[in-house]
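With one protein chain held back, the other chains of the complex are shown just where they sit.
For clarity, chains are labelled A, B and C in written order, and residue numbers in each chain start from 1.
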Amino acid sequence: MINLNEVLAQVHKEIKEYIGKGKVADYIPELAKVDPNHFGMALRLRSGEEFSNGDADLPFSIQSISKLLTLTMYIQQVGLELGDRVGVEPSGNPFNSLIQLEYEHGIPRNPFINAGALVITDGLISVFKNLEDEILNTARRLSGNPTVNYDLSVAASERMTGFRNAALVNFMKSYGNIVNPIDDVLDAYYHHCSLSMNCLDLVRMFSFLANEGIDFNGNRVLSFRETKRVNALMMTCGTYDAVGDFAFRVGIPAKSGVGGGIVGVIPGVMTLAVWSPALNSQGNSLAGTKALEVFTTLTGRSVF
Amino acid sequence: MINLNEVLAQVHKEIKEYIGKGKVADYIPELAKVDPNHFGMALRLRSGEEFSNGDADLPFSIQSISKLLTLTMYIQQVGLELGDRVGVEPSGNPFNSLIQLEYEHGIPRNPFINAGALVITDGLISVFKNLEDEILNTARRLSGNPTVNYDLSVAASERMTGFRNAALVNFMKSYGNIVNPIDDVLDAYYHHCSLSMNCLDLVRMFSFLANEGIDFNGNRVLSFRETKRVNALMMTCGTYDAVGDFAFRVGIPAKSGVGGGIVGVIPGVMTLAVWSPALNSQGNSLAGTKALEVFTTLTGRSVF
Amino acid sequence: MINLNEVLAQVHKEIKEYIGKGKVADYIPELAKVDPNHFGMALRLRSGEEFSNGDADLPFSIQSISKLLTLTMYIQQVGLELGDRVGVEPSGNPFNSLIQLEYEHGIPRNPFINAGALVITDGLISVFKNLEDEILNTARRLSGNPTVNYDLSVAASERMTGFRNAALVNFMKSYGNIVNPIDDVLDAYYHHCSLSMNCLDLVRMFSFLANEGIDFNGNRVLSFRETKRVNALMMTCGTYDAVGDFAFRVGIPAKSGVGGGIVGVIPGVMTLAVWSPALNSQGNSLAGTKALEVFTTLTGRSVF
Partner (left out) sequence: MINLNEVLAQVHKEIKEYIGKGKVADYIPELAKVDPNHFGMALRLRSGEEFSNGDADLPFSIQSISKLLTLTMYIQQVGLELGDRVGVEPSGNPFNSLIQLEYEHGIPRNPFINAGALVITDGLISVFKNLEDEILNTARRLSGNPTVNYDLSVAASERMTGFRNAALVNFMKSYGNIVNPIDDVLDAYYHHCSLSMNCLDLVRMFSFLANEGIDFNGNRVLSFRETKRVNALMMTCGTYDAVGDFAFRVGIPAKSGVGGGIVGVIPGVMTLAVWSPALNSQGNSLAGTKALEVFTTLTGRSVF
């Protein structure tokens, strides 16, 4: 049988030359301060066994990976039928483009582009009295780590410079696709994007995606059908404008963030998380993408 | 010689059936309250003679006609070269579209679409300590009417519902094409759009456009060359997505507003203003457009 | 162990009500003549066992499924690096849109939209003296059926009405992304789209996609890596503008055609083919999509 500690060590070795290559996201000033030379990786089998390597216990800004958490909460509360307010198709456009949004009358293509995630956040505000608390509690509960927290300096930094997101949410409100006040939506959105977590937190939090919807405490988070939808969405929309390339190279459902993190799922088998801050030209962690590619190649574990 | 009072009476008679046809702008709740059956018209010859008809002395919300005033102020302060921040070409898109703006990296097509007018407003904020006062004083001075004022309920109403404009200004700021704080730009913009003036005020205020840049007190407002540019811009960009049709039917430079007003210029001859609140499908006053068409036909005074 | 004959019978029973629902493609006059009430399904395991149901041995127009064949031939001849002439990302636009093509300077998003398939065809013309013969021979060899043939009346019908495709190929040639004469490219394209094959032919022809690149005679068609790329492309781009929805409902890589056929792959396990002529609003076989959904649900065999 494969020794996964050795596999992770081998992955780390093979991708060493890529660590620090690429470019740390600099449109959010706080993120630009992060040392690009970090690399961490963790995985959790369905059985509960965990393996990790490098900076797997160092927290980082999970950014868009948080969209996976809010989408999960939205499906729990509102159900699978996103269709009225947000689609389930890849966009073929950069994550923050307004063009398609105008042609499609304020209905974002999917919940993983910024516009779609803002609609999901808006939907959650309508459900929860205090959404920021609710998200934090959910992240802590699902990850089993009570010290998980928002990085308020990152949230503030993003708020100060997030004119594109403010444009998106105002634009959708002009179409009636945002219900709550603009500032409430942006505040909640920047909060959940600022969640600071490490790779081990992430493989625990999203272990239910590899376990037909059951979390690591044995509690049902989503139904099997809902879990399948989330995994399918990650496969077709999870890595911005690199979905096709990522599917080929890595071959598993995944969600990336501009903080350099990526969460991947081998359905029925394991959840993975990798982190390295420097990004490739498509906004995904360069060394992280490479690490997942090497991992699925070494283990023969892609879905294709 | 033509008796212009008779011409105006004849115009009024010929377009009577169109008054009230169309649709009063309802996306700004305050504007939706206006009685659609008003009709007023005024003209001022280069010589100073004035003629009017109907509700020419009833104030209305000049809305986008104010863009002609702020553009004039901008040219006075910054000069003719708009090119770095705003273009001078027709847009071929609705006045509040974001699509072209994204393809052209946040540079609006011209100063008469909303995005362009917001950039002009932003530019004026950088020049004037108190722009709202400055605009009001300029409107009063150029119109010779010290009672001209903002309609604060209209400004507030537009502010509450103007998500599309908020999207535009945030979007342009994400490209670095807005210098001042978002709220300052929107506040000043909604203020000048809410200016309440009548047809006689307008023909006086814009008399310089028919007089090579000299206002009705004999003061130079713009140079001849600058005046020509403003008139050319009105001809090619002044009536939203109906520029071609308007050029054919009316055949003079004009700027319309969703309050139902239109200001027209026969260069070297006269300035006209017409008001009737109900709009055609392109957002221009239906009876007002018709009245200008009949006027230029009766007098043979189109530029074509 | 699952009895796959029973599964197919159960699938047929469950989707019976959907057969004939939807709309037979009518933009190609010859296709519009097909009886919408057909339904056939077949599958071939990696082991070589085959199962089928309904009209699985009735030939139909495979249309865009042929793009899977020409892509395979292209990769054999030119290799995996499509990037210079055609991308590997989903398009977010209808299969025959020119908009994205203009913004991306004549480089189609992926080889499964019409523009991309035309580039692939052009590339093959540069390699083969007589491409029509070569495609036919490949289809016969891979399916093991020497009677497979073009339906020349369908090809002619499509040629007569295919102005959109002619626009695409001319447009790409204006960007230098078509090398051979327009008419040669269109002729070869309409020929391969007109291939008439049945479900059993298709599961044999594409058995290599479920078998790491080895065909049903034990010959290597593609390398494992190349096979993975083709499967990934089908998952992210194979079902037009329904990729996300299809991934969720069916959950396997697939390629559909407007003739009502769909080929699906469970990597390492089996190749499937289904046919029912009436299409859903996204251009995929309505009953066929439903049948694959029921199949993956009954067998628990989706990749998610």
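Things worth noting here:
Methods note: a residue touches a chain if its C-beta (ideal position, glycine included) is under 8 Å from a C-beta of that chain, and two chains touch if they have at least 3 such contacts.
Not measured: the values here are computed from a predicted model.
Shown chains touched by the hidden one, complex as a whole: B, C.
The hidden chain makes contact, of the residues B:70, B:91, B:114 or B:177, with B:91. Considering the full assembly, B:251 is the residue among B:54, B:106 or B:251 that touches the omitted chain. In the complete assembly, the contact with the undisplayed chain comes from B:229, out of B:21, B:46 or B:229.
Hidden from this view is one chain, which touches chain B at 87-93, 100, 109-110, 227-229, 231-233, 235-237, 241-245, 247-248, 251, 253, 267, 302-304. Residue positions on chain C in contact with the hidden chain: 97-99, 102-103, 163-164, 166-168, 170-171, 173-174, 182, in rising order.
Throughout what follows, only the chains that are shown with their structure count from here on.
Of all chains, the one whose Cα centroid sits at the greatest distance from that of chain C is B.
For the pair chain A and chain C, the distance between C-alpha centroids works out to 32 Å. Counting partner chains per residue, chain B has residues 103 touching two or more of them.
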